[in-house]
Structure formats: C-alpha cells, structure tokens
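One protein chain omitted, others in place.
Read from first to last, the chains carry the letters A and B; within each, the first residue is number 1.
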Amino acid sequence: MTDDTQKMPKHRSPVPEEELLSGDSFLDPAEEGLFCQDRPEPVSPSRVKIVRDFCNWAQANSVFILAFGTGCGAIEMRPLFTARYDISRYGMFPRPTPRMSGLFIIGGYASVKTIKRIVRSYEQMQAPKFVMGLGSCTVNGGMYWDSYNTIKRLDHYIPVDVYVAGCMPRPESLIAGFARLKELIRAGKAEGANRYAKDFEWYKRNQRRIITDWNMPEHNW
Amino acid sequence: MSTAARQTDPWYPVWAERPSFDLASGKYLKIWQGPQHPGVSGNMALELTVEGDIVRDCRAHVGYLHRGFEKLMERRKYMNCFPIVCRICVPEPDFNEHLFASAVEELAGIEIPERAKWIRTLTLELARIAFLTMGLGGQAGSFGLGTVGQWCIVHRDYVLDLFEELTGHRIYHMYIIPGGLRHDLTPGFAERTEAVLRKIEKLMDEVQKVLFDNAVIMSRTDGLGVIPRPWVDPYGIAGTNARAAGSSRDVRSDSPYLVYDDLDFAPIVGERSDAYGRSLLRKREILMSAGLIRRILSRIPDGPVRVKLPNPLHWKVPAGETFVRAESGRGEMGYFMVSDGTGFPRRVHVRGPSYTHAMALFEELVRGVSIADVAGLMASLQICPPEIER
Partner (left out) sequence: MNETILTLEQRFGARLEAHRRDSLVFVSVPADRAAQAVAWLRDRGGFTHLVMISCVDWIERGTFRLLYLLSSPQERRDIGVYVDIPRDAPSMESIHHLWAGAKVYQRELREMFGIDFPGSPGVNDPMILEGWHDIPPMRRDFDTLAYAERTYYPREGRSTRDPAADTAERVYPTDEELRRGIADLARRTYPGGSKDGES
C-alpha cells in the first residue's frame, strides 16, 4: 500500500496542451440556471488542535463505504461485509448512495464508461471523502496495460489516498488498507478531497481528455 | 404482423419490433437503473420506460467492464494469454481457463493425462458450486432477504479456501493450463473438500427453509419471468434457464467433455419456469455437483498431471480453427479460436451464456414486471456482465 500521490507534480499536464480536447459546456441555455456552476472548495480543518484530533478520531472510526463495485474488486468486497471478515467492527458499512458514504473503493480496472460514473459519484460525495484504489489496475493499469479501454493511472482522474496492490487483494489486505487509511485520517493526512478542490482544473483536463461523451455538468454536485 | 402468428409461432420475430412510447404525454417515465444495483453480479445498466410502477420497455446497456480481451490476446503468446483469460468471467473463472486450454490443445494436438482430466473436472465442479451458491445469495438479496445472502457468501468463502489451497489464489486460479494442470492436488485435499461439501449441504437445508418455504419469496417470484419452452431456441437460452423451462439441454450430457461420460451424468430438468423454479433448480444442481465431486474424488486415477510442452516462448501452434464448449454455471460457454501458425493467437472469440440472456431475452421478459422485481428478475437469469462485453 503506498500513498505516493503526495509526490506527484501538480499542475502538469501529462499530454501536450494542444492535444487536449476543448471543454465545451453541454448545457443548453434553458438549463443554465438548473446546475450550480461553482467549483469545489477545500475544507480546512479547525485551528484548535483538540477539536481537530477529535474530528479526525470520529471520522476514522466511522468510514462508510460507497457500495459501488466498479470492477473485479467487487467480488472481494462482498466477503468483507460478512461475519467472516466483518468490517463493521471497524465502523465500516456499505451505503447505497454517494451522499451517505465517505470512502469510495475503486475495485480494479476502470473502463472509460465506468470512470465517467466514478467521477460523477465521487463528486457527489461530501467532504470528508477518501478513495482507495484496489488492485494493480488502479496503480499502473495492471494486466490491461495495453488495453484501449481501461485507464492506467487512477490518480490522474480522482485523488487516491491509499492503494492496495494485488490482483485481487485478499480481504485481509483490504483490511490492512483500511487500517492504513485510518492512520492517515487520524494524522490528518487523508487530504484527497482538498487536493481535488485545489487541482480541480488539472483533474478536469485529464478527465475530459478521455471522457469524450461529456453530457454532465462540470462539477457534479 | 398478425397476432395469430405472434402467439402460435415461436420463431415469429417478435424481438424485431420495438413498441414506441410517447414520453411527452406524461404517462411514461424513463428511469435509469444504473450500473450498480442489487440483482446483478457485475455492472450493467437498464434504461426502463415505466408506466406507474410497471415496466413497459427496457434497453440494456453494457460495456462498463470492457477491457478488450480479444484484442489483448492477439498481442500475447499462448502461454501469456492464460493469466488474463480467467479474468473474463469474474465469479467463475475456471471455465475460461479450461476452454482456452482445450482449444489450444485441440489445435496443437496435445493429449492431457487422465489424472489431469479428472482434476480439471473437479475444479470445474467446485467453481460451479461456488458460483451457484453466490447466485442463490444474490437472488435472495435482490428481494431483500439479506440473511441468505450473507450465509451464501460465507459458504462460498469455504470453497475459495479450497481453491487457495489448491492453486494459491482465491479468485483467479490460473491453474488449468494448456498441457494439463500447474501442479497436483495437495495431500488431504479430499478430506477438506468433503468437510466443505457437508457444510454446503447443511446450508442448502437451511436455505430451503428460509428462502424457498418463505411466503414472501414464494409470492414475489411466482410467475416472475416465465420462459416458455418454445423460446429456448429462438432466444438461444442455455443452462439452468433452459432446463427450468423444460429443455434437457446440458453440454455435459449432449457433447461430453473431460470425464463426464465416465460419470454417467444426467441433467436435471425443472418443472417451473419462473424465478422460483430456476432458483430451486440451482439448489438441486448444487447438490448434484456435490455428489459429482464425491464420485470424482473416489475415482481419480494416479499419474502425472502435466505433459511436457515445448518452450512456451517459442511455441507455435499449427494453423487451424476450432470451437470448444463447456457448461458453466450459467449455461453454454464457447471459445472460437483461430490460429495462423505463429506463436500468437489470431482470433479468440468468447461466447458467454449471458450474451443472449441479458440483451435479447431480458428485454422481452421484463415487460410487465414492477420496478421492485426487476432486480429479482435479473438475478434469476444469472446474468454475469463481464462475459457479455469481455
């Protein structure tokens, strides 16, 4: 499990600027007022240390998972919710909608169709929110490294807090990943949502690069 | 389009017409049941046109799990293909491995040892039990009965423990390779398998009481998704869906592969063709697979499990084409493989049973079903989206 996304250079486009597709808005003028056009704002923690620690402790102990099995990883998420591996003792529970959840587990590869839904679901989650990349496909494309339909680096499209390597990782590896995530949250270092808000244009440019069928708002509230 | 022909002739192409709905009238509403919802083991979306609570039309959307396997396999040598071939069907990977291996063996003229055939059959039957158990859990979960879902996933875990002992990985085994198997059974495997089979049989007794004798489930699944017997050929229905409808079609008895003709295999034909009948048939097939595994374990001959293959990096398979099929938990799965004499496969086309179940059959069956039961109908057809778009 690594969180080397901290070392990633910011505001550097992975492909030359002139090759990026233009970002036209999909909205027709009649719908302009229906969607909020604000971009996300970073949420800064409290200045008071004891409040900050208390909030981090509370968040770390009740991380709800968005029940969206995006790929192969869904098959190893299901045993976690049973009595054998039992993650509800860690305060984790699967929730059906993005509004109710705090952790998005991207299980495995993400095809172009799925990454659009992932982006949409991720933006609808409310801060504080975290992302765990499950499997090697989120790290570097995995065994689909030469496929024309799967993304190769998840952290170009949404910010990732913890990676769990494997193909598929066992439920115990997942639990170890959760433990690492909790450590990060307690230490105040799980700042994926704030990174997304700060580098919003960079993420959007990467997303628009591959999602050519962009029929959703710029920022999905 | 005469109504008489529609009703009497099963081959009348009723699937070629699509009724149109006037969405502006306010009577119909389009609902998107997105890629994630209870009822499917994979990502598949449905665009439903509903009138009130009843579905009038449906378009199935697939492609969320497309990785381009067939293109990737053309870029890899035959031995390099087998790690990726098992990822085509996520819940039940062994059938893909077996079919790929037997297609290559047929093209290259390799004969695998007897012991390898028996252990391959054992692996396939264990995979079938794991998948059908999870399928029963999924069917129960789609109606809200989460208890049975939890039980079934845990018992599937016991089978996955056996796989981990045998192959080293819980889900993607990469165990069945061209030429036989990677290695032999571990000592004591038969005893541990017997213990797991007993646990599963006990589970099936409990599932009978909690799921099949449950008044709510009985009333919700009664008449849900009835497949008439004449539809089996026009829609290309296979597997439990066809056998519940009254057809005795099973690849294990029609074109026996591996050791099924030694095992005196006879398919079970169900009586009821709705969701309840299909689930009951699956439960009986789990018990039948348990019996098959016991018979296999008592009769495995000794010997090697692998033949010596030429250097896999320089192996050239003779040019030709072949089609092999097997009976997976969902139905007839086939591999069409073309080789052009080089070390790379020319074309591999995987035909999963869910291809016609999910796209052609489901869009017909879902008409007239209430929204709450759509997930249950999907689960009862045992649709596995990864093998639709590979």
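Going forward, a residue touches a chain if its C-beta (ideal position, glycine included) is under 8 Å from a C-beta of that chain, and two chains touch if they have at least 3 such contacts.
None of the values given here were measured: they were computed from a predicted structure.
K.L.:
Among B:R182, B:R229 or B:R347, which one touches the chain that has been omitted from the display?
P.N.:
B:R347
K.L.:
Kindly state which of the options B:R75, B:H183 or B:R367 is in contact with the chain not pictured.
P.N.:
B:R75
K.L.:
Looking at A:R84, A:R120 or A:K152, which residue reaches the missing chain?
P.N.:
A:K152
K.L.:
Among B:E51, B:D233 or B:D261, which residue is in touch with the absent chain?
P.N.:
Considering all chains, including the one not shown, the answer is B:D233.
K.L.:
Across the whole complex, list the residues on chain B that are touched by the chain not included here.
P.N.:
Chain B touches the missing chain through residues 11, 13, 15-16, 18, 62-63, 66, 68, 70-72, 74-75, 106, 233-236, 249, 254-255, 320-323, 325, 332, 334, 336, 338, 346-347, 349, 351, 355-356, 359-361, 364, 389.
K.L.:
What residues on chain A make contact with the chain left out of this view?
P.N.:
These residues of chain A touch the chain that is not shown: 14-15, 112-113, 116, 139-141, 145-153, 156, 209-213.
Operating definition for what follows: only the chains that are shown with their structure count from here on.
K.L.:
Whole-Å distance, chain A centre to chain B centre, using C-alpha means?
P.N.:
31
K.L.:
Mind listing the chain B positions that touch chain A in their complex?
P.N.:
Chain B reaches chain A through residues 34-36, 41-43, 63-68, 71-72, 75, 83-84, 87, 90-91, 150, 153-154, 156-157, 170-172.
K.L.:
Touching chain B in the complex: which residues of chain A?
P.N.:
67-72, 74-76, 78-79, 81-84, 109, 111, 113-114, 117, 143-144, 146-150, 167-168, 170
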